[in-house]
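For this depiction, one protein chain was excluded, whereas all remaining protein chains were kept in their positions.
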Amino acid sequence: MNFDDTPQEAAFRAEARAWIDANAPHELLADLENAGFGGLNLSGVDPMQAMKAWQKKKFDAGWACLHWPKDYGGRGATPIERVIWGQEEGAYGKLSGTFIIGHGMCGPTLMAWATEEQKRQYLPPMAAGEDIWCQLFSEPAGGSDLAGLRTRAVKDGDDWVINGQKIWTSGAQHCQYGILITRTDPTVPKHKGLTMFFLDMKSPGVEIRPIKQVNGQSGFNEVYFTDVRIPDAQRLGAVGQGWTVSLTTLMNERLTIGSGMPTGFEEMFDFCCRMDTGEGPAVDDKAVRSKLADWACRASGLKYTGMRAISALSRGETPGPENSIGKLVAGATMQDIATFALDLMGQYGAVSDPEMAAAQSRFQAMLLRSPATRVEGGTDEILRNIIAERVLGLPADIRVDKDVPFEKIPTA
Amino acid sequence: MNFDDTPQEAAFRAEARAWIDANAPHELLADLENAGFGGLNLSGVDPMQAMKAWQKKKFDAGWACLHWPKDYGGRGATPIERVIWGQEEGAYGKLSGTFIIGHGMCGPTLMAWATEEQKRQYLPPMAAGEDIWCQLFSEPAGGSDLAGLRTRAVKDGDDWVINGQKIWTSGAQHCQYGILITRTDPTVPKHKGLTMFFLDMKSPGVEIRPIKQVNGQSGFNEVYFTDVRIPDAQRLGAVGQGWTVSLTTLMNERLTIGSGMPTGFEEMFDFCCRMDTGEGPAVDDKAVRSKLADWACRASGLKYTGMRAISALSRGETPGPENSIGKLVAGATMQDIATFALDLMGQYGAVSDPEMAAAQSRFQAMLLRSPATRVEGGTDEILRNIIAERVLGLPADIRVDKDVPFEKIPTA
Amino acid sequence: MNFEFSDEQQQLRDTARRYLADHSPSVAVRAVLEGEQPYDTALWKGLGEMGFLGAAIPEEFGGLGLGYLELCVIAEELGRSLAPVPMSSSIYLAAELIKAAGSGPQKTAWLPKLASGEAIGCLATSEGPGRVSEKSIQARVTGDRLSGAKVPVLDGMAADFAIVAARDGDRSLSLFIVDLNGPGVARQAVGTIDPARGQASIAFDNAPAERLGAAGEGFSLLTEALDRAAVLTAFEQVGGSDKALEMARDYALQRIAFGRPIGSFQAIKHMLADMYVAATLARSNAYYGAWALSTGAAELGVAAATARVSATKAFQLCGKNNIQVHGGMGFTWAFDCHLFYRRANLLALTLGGQSEWEDKLVERLRRRNAA
Partner (left out) sequence: MNFEFSDEQQQLRDTARRYLADHSPSVAVRAVLEGEQPYDTALWKGLGEMGFLGAAIPEEFGGLGLGYLELCVIAEELGRSLAPVPMSSSIYLAAELIKAAGSGPQKTAWLPKLASGEAIGCLATSEGPGRVSEKSIQARVTGDRLSGAKVPVLDGMAADFAIVAARDGDRSLSLFIVDLNGPGVARQAVGTIDPARGQASIAFDNAPAERLGAAGEGFSLLTEALDRAAVLTAFEQVGGSDKALEMARDYALQRIAFGRPIGSFQAIKHMLADMYVAATLARSNAYYGAWALSTGAAELGVAAATARVSATKAFQLCGKNNIQVHGGMGFTWAFDCHLFYRRANLLALTLGGQSEWEDKLVERLRRRNAA
């Protein structure tokens, strides 16, 4: 039980560190380190430009998409090397935000299901950050019930014609391509009538509308499809095999989202050490201590659960649904922390003016952001189901829609 | 909005108070006031004798079973009069413990389903405390799924022959009679094959075995039936109508159990005012305060929810399943309070020796008793279901056994 | 015994609910939330005309002269509808303080205008992060002139005057009435977690200030006023909790996933049951507060703190779980869930935070038990 690198790991770390030292955009470091729950705010630089530039530099030097094969623009690195890279890249990793969906989900899906020619065509530009990809899965009627999707694809010659609506598509407005799951047969049970495609987001009939969220931001979009044509060659997997294909994507989603969720604990501890309640620093108040201790254990528990997962990775094991813990714990913790931080400030806690609010208004931002964390990429309830079923082996919920033709399932 | 009696209520209260002053066993008052989570401990007096004596005195003067009709030994009082009586009877009410099941559940069931002759025969001795009754409903295989019971009743001439096992029967060893629900037809869906009886608990073939509980007490029993014969005349309701009959009983159970659940808050507050943490009384510790405030709100909320229910009663409304809140909140609160009280005592919190433990070992007793509160008379989970379904109107759980013949339902 | 509102009070509730459904729908709340106005002026005017503002103001000062129970009923309905108006500042606090401590001329000058809605008052105590205490207040009045800064001041942009807690020359704290449109006052709007209730930062520089109540008694006047406002605010929170619970329940019945309403899943059912439990305890505790407020019971201190702590907890729970039940849609600007989440968290702070009231509650229980 130790945190030491093996000699190979140490060599990899040294190489990565040297390259980053020599090549990273050091002028952005301070802004990146301060970036919190808002979008990336870089003084005098367009964030998209900065992200693309850093990604391209990494790609050219062989540091992009470490876990991908070299042939497709990656490095063929081991999982533990990917972890080490993340540690060394540090705050510069925040420049990868816009590529996460592509590199973590769309790329692996193409690798598993596209033709060799397609892989060689689409993956390297994706790795280089030249093409940004999105996933078009969720629908308004779907939610947690992803397979309840209604977007229709109908065969017409060599094309498929798409009509319907997707939602919660991150950064769709910046994307060149997307992977899209559709219903091709509503007469069979719902998991059986789905088919997956990838498409050019500039295709005629694709319309993107940003969704304004509670915190005023618009990181997500609705995407409308009106008679959009996709060549059959851009189908991923067989007709009717879409659900199986989507599982490739979702398994990779869990790996991406599950790791390193922030809880807000460090910021809160720091705040409680500085904040004067009138009777000394808040951290001296026993009620504050009791809560801080609980949150400290949750944050520490997530950190070392992550270490154990990395150890399992480096032993060649696949991280399982145990990782669902991360978001479940982090989301609720962040909401609790934000609420209590505001409480400590009394009336002043309501102030969210960035110019004025205490602690750079980060707790107000957390309060307004945390409800989303508890929903996106699997609600708390879905995550508890995953833990109960896949880790503890409890029975699945009773499925009234399992063997029913999709078109016969009741809708709202 | 006021707590004042109406003139009629004031007159009733005065009459009750005068009678209690003149007749109650004042020599037992101190012991009764101190009685906590253990059985009733009366210095030098057999509790059963004391209970029977007080009940008989009340019966003779027309103060027994206030809500029952006069013809059957009651007083025909209004619900609000019953509440006033309870307030005036105070700690003497603890002498009614052994009669609660009979007066609250069995009596009302007989009133609804027995013949006039049976009512006149059995109810007055029950009201007088001469006959103690129990209910024989729960079974080991049943639990929350009461209708899953397996005790069989088979017709044989004018009798029914009973075989099976009941569990969680309070005070069965002291009872003269019981009401018993059985399965008379396993070939129909489970709610449809049940039939209710009452029986003499001294019948041949009835065997009572106490269940030792976690806290070392044996308030409950298992009752085994081996070829026990019950005359058909002692059937309550039609053959196959047992579920409907049982609902009469259970609705009355909810009224009895729901009211006035203790949370342990008063004792805890008192303890925190006395207990010295080394830095002054525990109540000065902010962490203690935060918890006390929360529990204070729960205890107060239950108290005034009760007041609102009484107001509804006095307006002639029937208390609904809203009352499920009482046990749900009180059980969890008591467990939290007990755990935290022990924590405040540090190592010494483990000491449960009544001679030695702090606060008369009441918190240790609470710790070992509270898990039962969260289960008996409906688990926390069943109560949440009741609130969700009957108060909020949400759909029932999906019932896979609804239309299945009982004998075809899978068992453990 | 009757621990319920009377039939007349229930009729008042029906009237208020109907009025607010018509005049404070969520689109009106959003207009303030997204706009530049600090409150809904038309709604405010209407509330004055309906007599709601003056419900607990004596008839001699232009009110209806009803009691606190009627004001509680109105507060609950305002809470349900998230009414974007300065009711708590102008009525629960300013009018109540003037009723309690004002001189004859002060009452005559302000109460009729507050009852009609023609004037708006507010309370200015906070000067920065942390609890408001005798120590935390640095604003000072010297020779009838106030200097200092208050932030945030709820409804400070909407108000015509503020009741300001300040050091009184060499004495301890007093309260002062300050004309916010007068000289020496500079105010600006402050962004908060619930922009549907405008707040301000106000700087005073030798602003004329008129003492309200006895010199040196500012903190005790304030404490009593906060207790009364806590009961009234608890009713707003109870109203908000109920409405958030209803929204969540309705959505759970209507939204289908996996071929069935999501309200048929125990995870959702039990979440809603827990919301119902919290909301019911909060309602019962609010009634306790209303009883103490309306009868002038010695228990008001305990009852107000109980009502406050219980209602804050319930509304925060219902506000956040309502979003959770709605899933992703609950987090969109377009759905109304966030309006309740914002208000729940705002009301948890405006009279001082939850931990402050928990402290008060325990301290008061202890004093009561010792007595």
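All chains are identified by letter, namely A, B and C, in their written order; residue positions are counted from 1 within each chain.
FYI, a contact is a pair of C-beta atoms (placed from the backbone, for glycine too) under 8 Å apart; a residue touches a chain by one contact, two chains touch by 3 or more.
Small disclaimer: the values here were computed from a predicted structure and weren't measured.
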{"item": "Which displayed chains the unshown chain touches", "value": "A, B, C"}
{"item": "Listed residues A:64, A:194, A:214 or A:329, member touching the removed chain", "value": "A:329"}
{"item": "Identified contact with the non-displayed chain, of B:50, B:126 or B:167", "value": "B:167"}
{"item": "From C:2, C:15, C:266 or C:295, residue that would touch the chain that is not displayed", "value": "C:266"}
{"item": "Which of B:292, B:367 or B:391 contacts the chain that the document leaves out", "value": "B:367"}
{"item": "Absent chain, residues of subunit B that touch it", "value": "138, 140-145, 148, 167-168, 211-214, 216, 275-278, 287, 335, 339, 342-353, 356, 358, 364, 367-368, 371-372, 374-376, 379-381, 384-385, 397, 399-401, 404, 409-412"}
{"item": "Sites on subunit C contacted by the missing partner chain, in the whole complex", "value": "265-267, 270"}
{"item": "Positions on subunit A contacted by the hidden chain, ascending", "value": "1-5, 9, 80, 269-270, 273, 283, 286, 289-290, 292-294, 296-298, 300-305, 307-308, 310-312, 314-315, 322, 325, 328-329, 381, 383-385, 387-389, 391-398"}
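By definition in this document, only the chains that are shown with their structure count from here on.
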{"item": "Of all other chains, the one whose Cα centre sits farthest from subunit A", "value": "B"}
{"item": "Distance between chain centroids, defined by C-alpha means - subunit A, subunit B (Å)", "value": "52"}
{"item": "Where subunit B and subunit C are represented by their mean Cα positions, the distance between them in whole Å", "value": "42"}
{"item": "Of all residues in subunit A, the ones touching two or more other chains", "value": "287, 400"}
{"item": "For subunit C, residues that touch 2 or more chains besides their own", "value": "260, 268, 355, 358"}
